[in-house]
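A single protein chain has been removed from this complex, and every other one stays in its place.
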Amino acid sequence: MNLLRITTIRLFYAVILLMAVLLLNFTMMHLAPGDVADTIAQSMGGADEEVLAQIRTDYGLDQPFLVQLARYMGGVLSFDLGYSYYHNAPVTDLILQRLPATLLLVFTAQIFALLLGVVLGVISARKPNGILSHFVTFFALFGYSAPVFWTGILLLIAFSLKIQWFPVSGMRDVTISGGFWVHAVDVARHMVLPTLTLSSIFLALYSRLSRATMMETLGSDYVRTAKAKGLTQRQVVYKHALKNALSPVITLAGLQFSAVVSGAVLVETVFAWPGLGTLAFESILVRDTPTILGILFFSALMVIVGNLLTDFVLRLVDPRLRARA
Amino acid sequence: MSDETFHTPVEKARSPLAEAWEMFRQNHLAMVGLGLLILIVLGAIFGPILYPTDPYEMVWAPFSPPGAEGFLLGTDYLGRDILAQLLNGARVTLIIGLAAAFVTVVIGITIGAMAGFYGGAVEEFLMRFTEFFQVLPTLLFSMVIVSLFGASLPMITFAIGVVSWTAVARITRAEFLRIREMDYVMASRASGAPGLKLMFTVILPNSLPPIIVQSALMVGSAILFEAGLSFLGLTDPNVVSWGQIIGSNRQYILEAGYTVTIPGLAIFITVLAISLVGDGLNDALNPKLRKR
């Protein structure tokens, strides 16, 4: 019915947010100490006058601020995020090249954490004093307190150096040849440790919250009704309690997208995963400003898309949200 | 069945603070956390004085394992004493953690309080503003700030604070919205208390408990944040911090795993201690959540 309208409003709002990110990028570039052209060309280690002049015309630095801003935004709308003088390539190309790896890592980790977190939460909510329940509490504290890069390094030491189950770094083994499945298995093997590492923070968060919301829904009146109907334990827990317990967990997961992307930067660095995180890391070390700002823009875009997806899933789960305009 | 019908001995009137402390004290995990925290702070203050080895000097052969030649925690890839680095790093880690959490809390409370108090268009704008900051991946954003504006201690503090206040703002706003509707606030309002005075003398004090808990947790997350930045090598290379020890040694994990595991453990224990204290505060300050 008004789904179209809601979607339109959401999309419009997303576009506004992205424009704001661009405005922020642009402002930061101008606020940074030194000439903007210098900032942009820093990565070359002091550019010559010719390049600086090139940058000035590209960015219209001789124009008034607002005109520059308009040009910048116009550029982004035509997928032009600037030029990386360090990589000698358009920023958009660089990012699009790295984006799939990050998307793969971020979404796999998020989904894995969500699924396992809910399962752990449900099991421990049914036996609040059981061993698993204490384990979840303990694990939640660990996941929250351990620096994610440290967790990554520990896993790396344990499972690729001491016991050589998984590759040390990268996303694929270049020496492997074969069909699609051979490569898929290869990527999957590379993915195990980074995914586990990145999930560890959020797994803890999700399992703790699902445990709490499950305990609440298991004590609710409608669960009592379900029991009074003579339904099986399984139907009571999974059909009646779980579906209600899911909304807060999904909401939380949506709020975590930005943190997941942040965590991905560290995890990618630890495992040399060829995604946006490592690109950001490399670019910052060489002060490749256009690339860094481009990545910030793209990661904001990722978070926004993640939020929209969350919203969509929430609507599937909770009819009350569907009814609300 | 409520248990208020059980006879409870008449209690002496105690201040809420004393009561909260009593609650806190009964929480064993929180007390363990508090103990650890005191040890860590003492270590940061007195450690470098009692153990004056220079953390930046090569003192022995690189990669000497813990215990060897009297170096309790061994040496790193440049032959620097890890214990000395750890003790000196504790200062930086704690100072940045506290300062960044302070920035976070000040921004968060200001924005959340204004949104919750004024409502209407102000609230709408401020909450959109908050949402905007939630869309930016925090670590990346602060990486950008540090790379554009330099990696001095104040700038790192600012970079952490300015990206992580959203949680505090949301909690403050929620508390303000809740308390604004309470009878006693309505009463002060009806008796003509001026807006700002009302906000600071009536609403803010009553909304503090969850904000205090969140602030305590913010110290933990600021420490993790700083660790992440220094692990990536984005902080001042001349100031040793725990994350930096890990970052600079991470190529050598095969030869000397301890150079990474030990400082990581330090971060882990510190943040864990803070979360335990935060959980304890939460139980102690929130009477409604006291064990049912």
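Things worth noting here:
Just so it is clear, A and B label the chains in written order, and each chain counts residues from 1 on its own.
Just so we're on the same page, a residue touches a chain if its C-beta (ideal position, glycine included) is under 8 Å from a C-beta of that chain, and two chains touch if they have at least 3 such contacts.
Here is the rule we go by: contacts and distances are computed from a predicted model.
One chain of this complex is left out of the view, and of "Fe-S cluster assembly protein SufD", "ABC transporter ATP-binding protein", "Heme exporter protein D" or "Tryptophan synthase alpha chain", the protein name its UniProt record gives is "ABC transporter ATP-binding protein". Checked against the full complex, the candidates A:Thr92, A:Thr151, A:Thr195 or A:Asn244 give a single residue touching the omitted chain, namely A:Asn244. Contact with the chain that does not appear here is found for just one residue of A:His30, A:Lys162 or A:Lys229, A:Lys229. Within subunit A, the residues in touch with the undisplayed chain are 220-222, 224-232, 235, 240, 243-244, 317-320, 323.
What we mean here is this: only the chains that are shown with their structure count from here on.
Measuring from the averaged C-alpha position of subunit A to that of subunit B gives a distance of 23 Å. Every residue of subunit B that touches subunit A in the complex is listed here, in rising order: 131-132, 134-141, 143-150, 220, 224, 227-228, 231-234, 243, 246, 250, 253-254, 257, 260-261, 264, 267-268, 271-272, 275-276. Residues 17, 20-21, 24, 28-29, 31-33, 39, 141-142, 144-150, 153-154, 156-157, 161, 255, 258-259, 261-263, 265-266, 269-270, 280-281, 284-285, 287, 289, 292-293, 295-296, 299-300, 303-304, 307 of subunit A are the ones that touch subunit B when the two sit in their complex.
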